[in-house]
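Every protein chain of the complex appears in place save one, which is left out.
Here is subunit A:
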Amino acid sequence: MPFLIGRSASRARHLGRSAIGPASLGLLLGAALVVWPTLALAERVFVSNEKDNTVSVIDGETLEVVETIKVGRRPRAMAFSSDGSELFVAVGDDEAIDMVDLESLKVVRTLSSGEDPEVIRVDPNRPYVYVSNEDDNIVSVLDYQQRRLVTEIPVGVEPEGVGISPDGKWLIATTETSNMAHIVDLETMEAVHHRLMGARPRHAEFTADGSEAWVSAEVGATVSIIDMQETFDVSHTIRFDVPGVPRETVQAVGVALTSDGRYGFVALGPSNRVAVIDQQSYEVLDYLLVGQRVWHLALNADESRLYTTNGVSGDVTVIDVGDLEAIRSIPVGRFPWGVVVEP
């Protein structure tokens, strides 16, 4: 990851500038050598603040906001370019995707995306970004290198969630009004299967081996498991019941799955809980208390931590995946929506 090393180098240079005199140079060099591995390991967490038109950058070591990036209007979903040099931010009210350079943390390019882009996903094999255009009932496919529209895939009414299989073969678009998951073959760029989900399907996430897709339904408060190997049918439905919390506040939104096949995490909206699910048995193991109206989730690179965006309370809760415990909540901007962690 060349950009990581570059970032560490720039921080080391910053350390160098604060030196008092030549006598302390040796000391500083020694300290820099000790600090170097920590800096190189530090991960950055990016959080889009829907009402502030900014992206907050959290240092994964100190768990503090270290930078706030100004972006277009109404930033929501984010994704990294496949080479890891840029962060794409869907800015809905600007009908565009802002591309943030991860070295300078500035918007360097803007790609026109079609009306009201909400969720974006990046193709693992090609320089394509898939965008759900809620008002046009399509998923737009954009080539972000050549900056052109590749094609538009018609789906149901009000497309929202977009999931892509790890091998880049399948894409799932969920449509809020049709209550469906549309399974798109990315070779032909056509929707080949259409399956009924719970009410208002929001988000689609594939397991690491690509054998299943988990689709959350906001109003239905369910997660449907789609078998992606043979039948492309719903093989199981997970339901949620948070003790002591009114049923209508339980709304399934963001989903994150550990790559070891152990846990699934589901953000349950205004119930202020993240459900912990056994990925094999689909049993709900626990409900973890986080901030208000938890919306989306992201695991860090080694999957030791889960970050949640809490829209109403305007913060990000950090969950220790080993202990299954919320350890910290970090205030960010107004209405944090999406979260991604540097790979």
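Here, a residue touches a chain if its C-beta (ideal position, glycine included) is under 8 Å from a C-beta of that chain, and two chains touch if they have at least 3 such contacts; residues count from 1.
We take it that contacts and distances are computed from a predicted model.
UniProt records the chain missing from this view under the protein name "Transport permease protein", selected from "Transport permease protein", "Dihydroorotase", "Phosphate ABC transporter ATP-binding protein" or "Nitrogenase iron-molybdenum cofactor biosynthesis protein NifN".
Summary of contacts with the chain left out: across A:142, A:172, A:213 or A:290, the touching residue is A:290.
Of the listed residues A:113, A:207, A:251 or A:313, the one in contact with the hidden chain in the full complex is A:313.
Where subunit A meets the chain that is not shown, the touching residues are 242-245, 249, 270-272, 289-292, 313, 315, 317-318, 326-329.
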